[in-house]
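I have a structure here, written as structure tokens, and I will follow up with some questions on it.
A single protein chain has been omitted from the complex, and every remaining protein chain is retained in its original position.
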Amino acid sequence: MKKLLVFLMAALMIAAMAVAGCGGGEKKADNAAGGGVAHKEKLVIGTDADINNLNLQKQQDAANNVILKNTHQTLVFFNNGSQGKERFVPGLATDWKFVDDTHIIMNLRKDVYFNDGKKTPMTADDVKFTLDMAMKNVIKSALAGFVKCTVKDKHQIEIEISSYNNEFIQSLSSVPLSIQSKKAYDDGVKEPWLIGTGPYKFDKWVQGEYCRLNKVKDYWGNSLPATENFAPGVSDVIEFRPMIEASARVMALQAGEIDVCVNPPISDLKFLQDDKKVTVYEQPGTRLFYFAFNVEKKPWDNQKLRQAVACAIDKKSVLDAALNGKGTLQKTILNRGLWGFYDEMPGYDFNLERAKQLMKESGVTGPIKTTLTYATGAPYEQIATVIQANLAKIGITVDLVPMEQAALKAACKDGKQNLFLWRWNEDSKVDFVYRDLFYTGSGSNYHHFADAKADKMIDDVATLKDQKQRMETGIELQKYLVDQCPQVPLYIANLVIAYNKDLKGEYFYGGGNHDWRHAYIAK
Amino acid sequence: MDLVLDIKDLVVHYETEDSDVHAVNGIDIAIGKKRTLGLVGETGAGKTTTALSIMNLVPDPPGVIKNGSIMLDGKDVLKMSDAELEAMRGNDVAMIFQDPMTALNPVMTVGEQIAESLELHQNLKPEEALEKAKEMLKLVGIAESRAYDYPHQFSGGMKQRVVIAIALACSPRLLIADEPTTALDVTIQAQVLELMKDLINNRDMSMLMITHSLGIVAEICDDMAVMYAGRIVEKGTVDDVFNNMRHPYTEGLFNSLPNLKEQGEMLEPIKGLMPDPSDLPPGCAFAPRCPYATASCSEAVPELKAVDGSKTHFVACHAYSRPDFTLRRNKNEQ
Amino acid sequence: MLKYVVNRLLSLIPVILVTSFMIYWAMSLTEGDPAMMIAGDGASQEMIEQIRHDLGLDQPFLLQYFNYMKGMLVGDMGKSYVTNKDVFATFFQYLPNTLYLGGSAVIIATIVSIPLGIYTAIHQNTWKDTAGMVFALFGTSMPNFWLGLMLIIIFALHLRLFPTGGNFGWKSLVLPAVTVGFGLAALITRITRSSMLDVMRQDYMTTARAKGCSEKRVIYKHGLKNALIPIITAIGLQMSLVITGSVLAETVFSWPGIGRLVYESITRRDIPMVTGSIILCSILMCIINLIVDLVYAFFDPRIKAQYSKKG
Partner (left out) sequence: MAAKKRIKGRTMFQETWHRLLKNKGAVIGMAFLALLVVVAVISPFVFDYETDVIGQNLAMKLQAPNSEHWFGTDEYGRDLFARVMYGARYSLAIGVGSVGFGLIVGTILGSIAGFYGGKADDIIMRGIDIFYSIPNILKAVVIVSLLGTSTINLIIALAISCATNYARIVRASVMTVRDLEYVESSYAMGLPTWKIILRHILPNCLSPIIVQTTLLIGTTIISASSLSFLGIGVPAPAPEWGALLSGGRAHIRGASYICVIPGLAIMFTVLALNLLGDGLRDALDPKLKK
């Protein structure tokens, strides 16, 4: 018996140590005098995905970029539309111009320095260094067309691109291409990529637990007025916490453990709306969910049949089932809000008669049995279930094949799927929609859609200088693709986000890559 | 003479949903100071149950002590509180079990196990108790050093010695030995018996020796009681029963022993089997197997009657209502 | 004894070899391309190819495995494809959390189960017995995440007693530990019960009673100690299961444990991370089993004797 007691005691000790060990999460950052306004010293954001890599050029995840936006800055700033029509405005670069089709001269801000404690100024060398490094990294694809970057003087660079492209400048606004410090790399600093020019700098990242940012006291832009894009931050600490389980995330917000709940599940919204301490914000999004065909697979190589299916899908109920109606239906394949978005076309409304008619025209006879592949979990499962029911009505039996995303992507790339569900989220470059999804042989053209006419138009949209002509081509292209119908656009999901009602200075993007630099909880 | 143990009309049943086993059906036993009673009978006659009831250890459920009194130095065991029982067990009455292999706790050193009862009853400190335990070991002929060994390191005979040591640790006034030697090889049996005899003799201790071997009874008992199907069929001094047996069953037992005096004589095993204790025949339970049985035997349960006026010798048999009746064996002797 | 331990540890080596091979093989078999996961949406074919090349994924499987094991020999478990962090370091960042959760869960389970098991054993085949078992089975009978969410709603949202999740102080450990612990209670209770039942039939229990031990003493000193071996086995088993087995609880409570780590790595096809963690897990399990065995020896002299015989 004694021995047993000893045994249990030991066990309890371990537990005790464990408990003690977990302590120290709630560290208080030193009270640096923040901006003029009274505010809670810490802003906690509950994210829906785990932060996995902070080395800018070696990753692509929004989860990381949302954080890196606070610590690093880009040459070109992509605003969320609240600042007028021109979305791409000067960032670290003050201005730029094409000297000819393939050469761009860019001038840089002269007052910028890195948060490396030594106030190392940001110069043309750093820019060149950053862009060259990008060509060796994952992010290369974002910088398509880049040839080389030459340093003109301390604060001026010249970028050479392979051929004229309307959207090259836009590329420079993507977070992974934020300017990094050449010196940090040369000096062999540990994790040099963490050093940026932003108003916040990294305090601690504990994988799977949190990533904490501290406000930079000697931030180069401290003198800038709060209205300026590069104005200093307010909250002394911003903490990002991955909380994968959505309903738990919502409850954390209501319990006051976090100040912001990203992507609250629609089904929980009513609780949040009833909660006096919480604001639920909603705006049109940019993330397009669509139903698509592998046009190489019989019988989906048949355009009329594809159109028939398109008419058979009750997009309204899809949206209801998936998001409880919190989204916008659309006919075109382009993400809403992108340049040249054009939706005034007949498209394919839910119409069984027409569907059956088109079925006849397609000449496909006999019952069709096929599979619908999609990524596991919401909202795809909801969408799939509705579509399965819809297609049954025109005699198409669909087996649902949910897959992990990794498996899904591989399967779709190799063209193993028949029908599939996918989403595309692009808010800055149309080329990243047209080219990636529809250009012959593109890595993410899961439709395996190959059409010379489309390819031509895609190239034109990218390169035509005459903006009027370019616009027409763009519209033409969208009509053409909708008619070809390699995919059936379902809906654009609204951006829904819930937060502490005292949240100020928030800066949301329909795409979800929000900007927390100036956000704080007012007291 | 004053009695250490006096059992009166003890009735014990084992009651399960599907059967009601009448293990002990109203027995009277008494053991005097410094005397040894041998309780003889076939397996299943209710000997062990009797022993357990003396310590009030009949497993309940299913065992139920229906009736009777068990006087231990004038105190009724069946009326004792738990505390009293615990104080009594191992201190006033101790028990030696049939199978030494399973009677010892495998995860305690023999030292601890002997010391335990000392700690409990003579409230000694552990170390003192252990010292005494070692003495006990020496007493039963085991080296003190082995006090720290575990049962699995002992042989059967040694284990039984340990069990004896445990039983005698607090030198109880009554020792119950439940077939202490059946599980051992013959050679060891002799040693253990010797040991027990000595230990009893130099202590002021009475003993209830449960056995099915008449040899052992002759060896160490003063009195004996023959038990059959939960009843005492004959009891008396060893001398009474051995030389002047009265009950047909007793005769049967003796006949089934190899008789060393007269070579070549055939053994006469008792015919048939003991009745199922869950449905005993009416009247004398032995009747179905009894060579002398008459119709009347199955009518009423015979009571223990003194054998022609003896103070010590009693028998329960209807046959003796017939004055001319004697057992064959006794005839032969005349 | 020492020799025994050493032998046991040596026997790990083949296990590690085979495990690592199987995991590596399994991962290479499963659909899904790490390169694609890294390259992200809209990556060009050549980009993906380049990544595959950089990671050596274009090499034949056996060669990949061979290279991996070469690293292992010098104690290098490689870097995660996703985080570029050292696998070993990452694992040990997560390990403590898992041990806290697993440890406290098992302790909770034990504290509930052993008395309950004894209680039900003593009252075998009575309504108390049934009631006790039903109680013990409760936790096991409901899916982990369900129980977890229920607990969050009650204790975190409404009563505000504990945080909904995360890893901030002991309070945040309570709910997940209870969730997991209740899941384990049933088995330990059942084992305790049956093993107590076995023991209570033993003669030495009667011996103890005959000595004048109180019923309590008989049960705890003589009974429990003999019944302990299977109970410890069960506890050890549970402990090793909890290490990788509490993904759900970890997800629901955003508890940064090994289970989550492994699962996320699987979904991202992070081969080095998956292989590495599972190898380390199986080592951990073997160690736990070893400890269990040593605890046996500590409680049962006969087993101790065996070990020393074994060498």
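Each chain carries a letter (A, B and C) given by its place in the written order, and its residues are counted from 1.
Here is the rule we use: contacts are C-beta pairs under 8 Å (C-beta built on N, C-alpha and C of every residue); 3 or more make two chains touch, one makes a residue touch a chain.
Since this is a predicted model, take the numbers as computed values, not measurements.
Among the residues C:N144, C:T179 or C:T192, only C:N144 touches the chain that is left out of the figure. Checked against the hidden chain, the listed residues A:N80, A:N302, A:Q388 or A:T463 yield one contact partner: A:Q388.
Residue A:F271 is the one among A:F168, A:F271 or A:W516 that touches the chain not shown. In the full complex, the hidden chain is touched by chain C at residues 14-15, 18-19, 22-23, 26-27, 29-32, 124-125, 127, 129-130, 133-134, 137-138, 140-146, 149-150, 153, 186, 190, 193-194, 197-198, 201, 244-245, 247-248, 251, 259, 262-263, 266-267, 274, 278, 281-282, 285-286.
On the side of chain A, the interface with the absent chain consists of residues 246-247, 265, 267-268, 270-271, 317, 320-321, 376-378, 381-382, 384-386, 388-389, 392, 399-404, 407, using the contact rule stated above.
Convention: only the chains that are shown with their structure count from here on.
Distance from the chain B centre to the chain C centre is 54 Å, each centre being the mean of its Cα atoms. Rounded to whole angstrom units, the spacing between the C-alpha centres of chain A and chain B is 89.
The residues of chain C that reach two or more other chains are 225, 299, listed in rising order. Those residues of chain A that touch chain C in the complex are listed here as 1, 3-4, 7-8, 11-12, 14-15, 18-26, 50, 52-53, 55, 58-61, 138, 140-141, 144, 206-210, 241-245, 247-248, 251-252, 254-255, 257, 403-407, 409-411, 413, 424-425, 432, 436, 441-444.
Taken in their complex, chain B has these residues touching chain C: 52, 55, 57, 82, 85-91, 94-95, 97, 99, 102-109, 116-117, 120-121, 150, 152-153, 163, 166.
Within the complex formed with chain A, the chain C residues making contact are 30-34, 36-45, 47-48, 50-51, 82-85, 90, 93-94, 96-97, 99-100, 103-104, 106-107, 110-111, 145, 149, 152-153, 156-157, 160, 163-170, 172-173, 220-221, 224-225, 228, 251-254, 256, 260-261, 264, 267-269, 295, 298-299.
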